[in-house]
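Taking it in order: structure first as structure tokens, then the write-up.
What you see is the complex with one protein chain gone and the rest in place.
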Amino acid sequence: MDFGPYLLLASLEGAVQSAVLALTAVGLSLVFGTMRVVNVAHGEFFMLGAVLAWWVTTFVGLHPAVGFIVALVVAPLAAGVIAAAADLTVLKRLKYDPESTIVATIGILYIIQQVVLMTYGPDARPVQAPFSHRFYTPWFGYSSYKLFVIGIAILLLLGVWVLMAKTRIGLILRATQLDREMAQAFGIPVERVYALVFGLGAALAAMAAVLIVPIQQAHYLMGGDPLLLSFIVVIIGGLGSLMGTVVAAVLIGMSDGIISVFFTPTLAKILATLLVAFVLIFRPNGLFGKRSS
Amino acid sequence: MAALGSTAPNNLLTTQGLSRNFGGLQAVSNVNFDLPEGQIRALIGPNGAGKTTFVGMLCGRISASAGRVAFLGEDVTMLPAHKRISRGMAYTFQITSIFGRLSLRENVALAVRRRLAGNPDQVQGEVENALSRVGLLDRADQTADDLSYGHQRLLEIAMGLGQKPRLLILDEPTQGLADSEIADFKNLIRSMAGQTTILLIEHNMDVVMEMADFITVLNFGEILAEGSPEQIHANADVQAAYLGTG
Amino acid sequence: MSDIRKSLVLHGGLIALLLLLGFVLPAYHHGNLARVMVLAVYAMGYNVLFGYTGLLSLGHAMFFAAGMYGMGLTIQHLGFSAEAALLTGVVAAFVLSTVVGLLALRTTGVAFMIVTLMFAQTGYLVVLYFGEWTRGDEGFVIQKASRVIAGIDVSDPGNRYLAALALFAICLWIILKLVQAPFGKVLIAIRENEDRARMLGYDIFRHKLIAVIVSGTISGTAGAFYGLLFGYTGASFATVQYSIFPLLWVLLGGAGTVTGPLVGALFMFYLIDITSGLTSAYMLFAGIALVLLTLFARQGLVGEIRRRFAPWLP
Partner (left out) sequence: MSNKKIVSVSDSRRKALKTLAAGAGAFAGMSTLPGLVGYAQSASSEPIRIGFQVHRTGIGAAYGRWYNRTTQAAAKMINAAGGINGRPVEIVAEDDGTDPKRGAEVVEKFATQHKCDIAFGTLFSHVVIGSAPRAGELKLPYFVVSEGHHVASGMLNRYTLQPGITDVKSQVQAMAPYVASNLGKKVTMIYPDFAFGHDHRDYFSAAIEKQGGKVIQKIAIPPTESSFTKYFPKIPRDTDVIYHVMVGPAVLTFVKELGEFYGPNKPQIFGFIDSLEAVDMASPGLEFLDGTYFWEANPRYAQANQTSHDKAFRAAVGVDDNGASVSDSKDVSTYSHMFGCWETLYTVKAGMEAAGYQGPKDRAKLIEAVEAMSHIPLSDEHPQGAKIFNGKTHQVFGHQYITKVTNGKLVLAHTTSIEDTLYPDEVDYTKKSF
């Protein structure tokens, strides 16, 4: 294929990945920013979203679009509740000590993953897209749904931004993020805020998964990649900085797409991975992080 | 006693035009500072005068934006902290910084071993010596976290002693100590006088006036005045500075 | 009895016990223990960095794999003897850990986790990329004929066990010496309070770098031996999963304890071996164990014993 169209296609693919990644990573970033907790189980909440989407759509059974919309509401809600419960039963009792929470969330990772394996099984199951329209350029065909994903993701991200910047909840969150003790002193119920944030972070990951699952399939091991990628994105973006996270997601997603134009696939992956490593080595606080860590 | 601004050969430490700014804010600007061997020097000044930043640049925790630091007659401006320490500086933190989960013995041993990694027996001896000098020998095998705040400050000083430094920098050592503990501390400093040069950042004026041979007053990152306790006590600018900023 | 004496007795006794077990254990558990001892060495290497120095690496599989492939590839393609191949494996891990250390130690905390993770991921992809030589994910068999160390055929279960025990004993001794030496005490100091250690005049970077190299080289040695003793070299050992395992073993057994890694690896092995008979979702139990651990035994099994009964445990 000619270079121009190829680049276009690669960019489209990169954009889809960026969109979903941004949504997932913002969830992780929110949790880290507010609670200073590295949630290793984040990817499993993503997986949970996809699996729940499959269940909901098969349960609803009507036109795929209906099932999809229901899933877009139910799956994040359920994932959020489970996450909040995990926070109250485990993380809270660890007093959010950084090291222990990493271990605990590794444990939660396995618990969620394996419970899904026991109930949903080891298969990769497809979820039908709300609409299966394709459009054709002179060079290639492309699924309109993928463009739809980009759109929705942008809307959701704007939603998060409004929530953080314009609402009272956002104010409380930012206050808690700035200074936990101070917030407590001002009568902010920090513990409930933390549970809320942890749930919200998981819900965002689940939402991203609901968007992607009509493109990929729901599988109990699908949580790994989103976790790694959103980890990378959050660090590159500068810990806790939502804006940085989004920008980094776009950078990572696009570069993954574009690099694949110029190299053989595996080599492209190798280079993309090394790129991330070296960005961190020479900007240890991320591209947009403040100097002192 | 060294005269103002002189760079006599017997100076242990000298700075010339030492400056540091944090993004526009000038924390320390163009300080020329001389510290003769064997002196107990107090460094005072209102909050935010740049005292901690200044000593930070002396021992290498903070890099200088401009100027130089000379220690034992050699320029150490470019040296990382650990190299300056190994040349004979010691620094005790303003906010207590110890190895909380280790025993007192091990805390001090870490300080001693850098010099004497070779022979354990000697380490043992010096550790107990340092601990006894701050009166913590009987607690040698406790975990540092279990100590009272005052004792933790003393432990930190013991770590300073354990390093047998040429220059001991104490950043607000008496902060949060009870009067009785302050008294012990004064005796401790006296006992060190002569063997070690001491740079003392201190808010407690009684301690300063009683202990210091010589005082440097820092204000807005600049040297406002230097002199004997009496001279400083009489100095109008100093009083103004303190009253001015509370 | 002095602490040094106590620990000498304890660890000497442990080795003696393992030796005895080698002769009385039923075949199945005999084989398992041989495996676990080599894996424990991997975890002990990891523990030097994570448990004692306080640096959390998510990429140790690259060191394990470097040792394994350094050993396997030279036997497969260059016809090296087992001894030469093992040495190559160790050297490979040493070189890799030096390079990775020099680069990754520019970062700290979470960034360090990610950088090591990324390097390990690169390592895994490189193994696949050079599939002509590595046979990628499939890997290759180390033929029985090449699995002879100093005239001893380590494909024989008895010999394999003794070889694994010897490796374990040597590494145990090295690490014991390391953590009881002033150098090891400084590593602990860095873990406890890096800034303080620096202001006592210790060269933090140098100490950390050496820790990474020791840790990576020991892990790589385990990889080289694992491949040789069990006759297989494959890419699955370079995956993220195998970077997580030593972390889990060390956490279960007790970070910053000399015997913790063995206990953790053993515990995990039988946890999986037994529960896999009950359900295919056996990692569920590993998950529950981890959560309970953080809630009730923060320091791991041996760590808790040290905290409650034997503060002298190294």
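Odds and ends about this structure:
Read from first to last, the chains carry the letters A, B and C; within each, the first residue is number 1.
Here, a contact is a pair of C-beta atoms (placed from the backbone, for glycine too) under 8 Å apart; a residue touches a chain by one contact, two chains touch by 3 or more.
All values derive from a computational prediction rather than experimental measurement.
Within the whole complex, touches from the chain that is not shown fall on A, C.
Among the residues A:128, A:184 or A:285, only A:128 touches the chain that is left out of the figure.
Which of C:234, C:264, C:300 or C:314 touches the hidden chain is settled by the complete complex: it is C:234. What subunit A contributes to its contact with the hidden chain is residues 1, 5-6, 9-10, 13-14, 16-17, 117, 121-124, 126, 128-129, 132, 134, 136, 139-143, 215-217, 219, 221-222, 225, 257, 260-261, 264-266, 269.
Those residues of subunit C that touch the chain absent from the view are 22-28, 30-32, 35, 125, 128-129, 131-132, 135-142, 144, 155-159, 161, 230-232, 234-237, 273, 276-278, 280-282.
Heads up, the rule we're going with is that only the chains that are shown with their structure count from here on.
Considered apart from subunit C, the assembly falls into separate touching groups, namely A | B. Set against the C-alpha centre of subunit B, every other chain centre is closer than that of A.
Mean C-alpha position of subunit A lies 49 Å from that of subunit B. Separating the CA-averaged centres of subunit A and subunit C is a span of 32 Å. Residues of subunit B in contact with at least two other chains: none.
Shared interface positions of subunit C, i.e. residues touching 2 or more other chains, are not present. Looking at the complex, you find that subunit A touches subunit C at residues 38, 90, 93-94, 99-104, 106-111, 113-115, 117-118, 122, 224, 228, 231-232, 235, 239, 266-267, 269-270, 273-274, 276-277, 280-282, 284-286, 293.
Contact residues of subunit B toward subunit C in the complex are 59, 61, 80-82, 85-86, 91, 93, 97-102, 106, 109-111, 113-114, 117, 159, 163.
Taken together, the subunit C residues at the contact with subunit B in this complex read 182, 185-186, 188-189, 192-193, 195-204.
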